[in-house]
Structure formats: structure tokens, C-alpha cells
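A protein chain is absent from this complex, but the other protein chains hold their places.
Each chain gets a letter, A and B, in the order it is written, and its residues are counted from 1.
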Amino acid sequence: MRYLERRLIHAMLLLIGASVLCFLLSDLAPGSFFDEMKLNPQISPETVAALRSQYGFDQPLPVRYGRWLKSVLKGEWGYSFAYNATVTSLLVVRARNTLLLTALSTLLAWLIAVPFGVWVAYRSGRWHDRLSMAGTSLLLSVPELVVVLGLLYLVIRTHALPVGGMVSVGFDQLGPWARMGDLAMHLVIPVTALVLASLPILVRHVRASMMEVLKAPFIQAARGHGIGQARLLFRYALPAAANPLISLFGLSVAGLLSGSLLVEVITGWPGLGPLLLEASMSRDFYVVIGVVMSSTLFMIFGNLLADVMLVVADPRVRAE
Amino acid sequence: MGTEQDKRAIKPALVKTSALSKQYVQRAPFSRKKFVIDALTEVDLEIAPGCMTALVGESGSGKSTLASCLAMLETPDRGEIWFEGDRISCWDSGKLAPLRPKIQMVFQDSAGALNPGFTAAEIIEEPLEIQRRESGRRLRARACELMGEVGLSPDWADRWPLEFSGGQRQRLAIARAIALKPAFLILDESLSGLDLSTQSQILNLLLDLQTAHSLTYLLISHDLSLVGQVADFVAVMHQGRIVERGPRQQVFTSPQHAHTRELLGSVRILESAFRTAQAGGRQ
Partner (left out) sequence: MSMPSDIAPFDPSPLLRVRGLAVRYSGERQSAPALHQIDFDVAPGEVVGILGESGSGKSTLALSILGLLPANAGVEGSIVFQNEDLLRIDESRWKTIRGAKIAMIFQEPGLCLSPVMRVGDQIAEVLRAHRPAGRKLRQLECEGILREVRLSDVDRIYKAYPHQLSGGELHRVAIAQALSCHPDLVIIDEAARSLDATVQAEVLNVLRGIKQKFGSALIFITHNPALLAGFADRVIAMYAGRIVEDGPVRSVFRQPLHPYTKGLLQLVPRDWQHAGSNPQRLLPVIPGSLTDLDRSTGGCVFEPRCCARTAICRGESPHEVMPEPGHRVSCFNHGN
């Protein structure tokens, strides 16, 4: 238990440090939410000043930070000026949407990458391997932006899928199955974009790790015992090759809330990405901090998960 | 044997330890349990100058830990070490530094002990450079000289260690070890994993070098028959303690400790089977 205790304390300190840094950096950005209002001739400067003091923006930074911490403990995480609601209420909805997208694409990407990587490692040196490597290199070099735009272009041309957004208009009138279908259709483009973006790296890592393990003497010894090829690959080689992949999986989990910003913004998916963009533009201070902190939370959790999984999966690490 | 060995034994010990002890503590992840391993317990050893002292024991008996402590690569928890009459166990690293060239070590895994990114010549030149014994062209010349001395062709000076065979790599490791003209050479299982023929050749090389450079050897091995061929003195280790010690003849013909008898017993069985086969009898 000592190990976990230490890691949790670590995580707490990290979160506090991140929040302080976030506060400081956000404050450095010129202007504030209320400056927009100043441009509006109908609102008097006194109203603006009153609003500022109401939201505590005339207080020094440490005091604001203290207030924010209290708000976090209350479960509110501050207040959004633009939406006139607690940050928590905003975050929950948006994070759910983002997680739907990223969890699905991460799962899909791994489900494709692992068997494909194993197969390519098995056929290493042959034309299947060369073709796949060329393909992944191509995908790696194409920016995510171009991939999404390309997909959107295709869809617009063919009218095959709805473009943008998470649900169609009139979603509420649909029955449960129809709703799922509608959601699924909207998911296709962003999920495809995300999967294509992360696939090459995963495939290459699986391939590299597998190739390393396939050279090991115990694989040849198992062949010498008459173990079949498929079993050799998946029951013998893959578990031994899993260590770097587990760390990579932890990173995948870590990026669940932060990796999809570009795709969400372009396809209009109502997730944390567009929220962050909007809030940064309009200086919606506490929303920005809220989004960043929730991403940080996932990062820390993801890394911790990877470390714990490593200990559970590899008996050699347990023995150290 | 006889008077030659006795003469050497009468001189004061080159290396001496007294009540040397070392423990390792391991902690399992996710638990508070601690494992304490007594690697060395109250080890008293004397190594006579100019002789080959053998340290015999099974894996886990503490031989390598003792070697590391003698080579000053690890510090013991308790006990003292004397080298050439000085009590070095209480010296700090600054005072120990000039002593390091005098105690050198040859390891078991030659592939792991030689930097694969260095050529053979660079491997031998490295200690000479660090200790500022030679420089420039003399450095290379000295490296080739040493290669010749250990039976390697100087033409191979620019080859990578992995291009050498196991036996050749050990010769390279020995060349590196004698580059600084040490007084004391620790051979930690350096002959394990080599063919019998390579073993014999390298043992002969070591014996020649011993006469040429007045070296003192500590040969650590689990192979009793190997030790029986060349050692002057033998110390047997078991579970971190020295259970028997003495001149080779004495230890091998009249072993006192049960563990020594056990080790000798297995070796004798193999050897007697071999002699019987050679005599043409049935087993």
C-alpha cells in the first residue's frame, strides 16, 4: 500500500501545482471577460466595475485562488460568465461528449493496431510488412487537420453521412434505437479521424516490440515443442512484448480528454475542445481552468494506471 | 608444491578481511514486507601474495558479494579489509583512488563486461587513458603490446568485441585488467561458460602472467575440478560464510566440513566414472 499512497500524494501535489500554474498563466493573458462589455456603449463603466467586484476580479490573485479552491471543494469549480452556470455543470456534459468520442476511438484503434501489428511483425521483411510500413508512414506524415478536412469533403460530396454536430435536429423526437443510429452516424467522421491519427504510432510500437520478442530463445524453444504459430504469437510472444504497450496504453488513457480538440472543433462536436477554445477567446477564466484541470486529472490517472497495470501484468516487475 | 608454496605463504597476506558482513534489503511493491538477505556473515579471509587462492561455492553462497567488497565496488556493512597492511575499509573515496589500479577484476560475462561500442584497442586504452599512464601513439602501441601478451593478434585491434569468440573476449578482458599493472586480480567466474579447451588455454595464460608480473589471484568458481588443477589455497563458501579453508591438497584430501564433502562427492563421482571408462571397464 505504501506505493499507492505515495503515488496518490504525488498526484495531489501535482494537481495543486498545475492549478497554480494555470491560474498564473491565465492571469497573464491580457484583458478579461468584462473588457468586451466595456466596448458596448450601452453598459456603463460603473456596471462593469460592479460586475468585476461581484465576481471578485478586483481581488488579488492569491485571494481569488483561495476562493476557487473553496469552490472546488464545494463541487462547483468556479463560475462561467458566458454561460451563467457553475463550471462543473458545463464540464460534466462536455466531458461526457468528449469521452464518448475518445473512448470509442481509442478502443477501436487498439483493437485494430494489436492484431495488425502482431501480423506485420510475423511477416517482417516481406511485402506485407513493407506495404504496411509505407502506409503508416504516410498516415503519420499527414496532419490530423488534413485528414479531418479530407473526410468532411468526402462526406459532403457523397451525402452519405450528416456533417458536423453530435445529433441531428429533432433528436428528441426519435425512439431509443433511432437515437443510437443517429448518434452513430454522427460519430463516424470524428472517430475515423482520431483512429487514423493514432493508428500508425500504435502499429509501429506493437510491431517493434513483437519483433524484439520473436527473436528471443524461448520462442524458438516453444516452436521446438510443436506449439502452433498462432498460439506462439498470441500466447507466448504478445504477453512478453506487452510492457512498452502497457505504458503506451496508459498514455492513451491520459490523453482521453485532451487529444481530440482539433477534431471536435472542426466537426462541431460539442465536447471539451470547443468549450476550451470559446472560453479562451472570451476570457471565461474559470472555465479555462476547469477544462485544463480535468485534462490534467486524466493525465495523472492514466499514468498511474499504466504503472499499476505494469506491476500486475509483469511478474518480473513485481519481483523487483 | 612443497617449499615453494610454503615460502610464499609465510609472507604477510596481501589482502585480509576480518568479520566482513553485508546484507541486502528488498521490499516488495504494494506491501510493507521486507526481505533481508545475509549475503556475507563474519567472513575472515587471508590472501597470500603471489599465490592463486580459490573461492569455491554454489550460486548464492556470497562469492560475488565478497569479490565486489574486495574490489571496493561495494562497501560492507561491518568488518574490516586490509590491503598491503593498510586498513582500507575506513578510507574515503579520495584516499582509495590511487589504490584502484592495484586491484582489478575480470568478470564472468565477457560480452556484458566489454563496452560493445568500443573497439578492442579502445577497451584496453580506456584505463590507461583515465589513469594517465600513456597518451598519444604510445597508448595504441601499449594496447597492441598487451593484446599480444594475452595471445590476441594485434591485427584485431580495430574489431568490435562481439566479433571475438568467448575465449578471445576473456583474453581481452584480461588484457584490460593487467594494463594498469595491478598487484591483485580477482577472477569472478571468468572461466565459466567456456569450453574445456578454451578454459585450459586461458588458465595457462593466467599462470604465465602470474609468473611474469608477480600477480596474486583470487579465483572465484563453482567448478571444483577446475580449482583442483591450479589453486594453491582454497576457501569454501556456503550461505555467506566461509566453512573451510586451507591449502588445496589439504582441503581436497581431507575435507572437514559437510558441505565441502558434498561438493567434492559429486565431482568425484563424475571423475571416477571417467577414469573407469578410460580404463576400459564397464560402469
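The rule we apply is simple: contacts are C-beta pairs under 8 Å (C-beta built on N, C-alpha and C of every residue); 3 or more make two chains touch, one makes a residue touch a chain.
Bear in mind that the values here come from a model prediction, so they are computed numbers and not experimental data.
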Neighbouring displayed chains - absent chain, whole complex: A, B
From B:Gln26, B:Ser135, B:Ser214 or B:Gln249, residue that would touch the chain that is not displayed: B:Gln249
Selected residue (touches chain absent from view) among B:Leu99, B:Val243 or B:Val267: B:Val267
In chain B, positions touching the absent partner: 1, 4, 58-60, 165-167, 192-193, 195-201, 203-204, 207, 222-226, 228-230, 248-249, 252-253, 262-263, 266-267, 269-271, 273-283
Chain A, residues in touch with the chain not shown (by the definition above): 216-218, 220-228, 231, 235-236, 239-240, 242, 313-316, 319
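Methods note: only the chains that are shown with their structure count from here on.
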Distance from chain B to chain A - Cα centre to Cα centre, in angstrom: 56
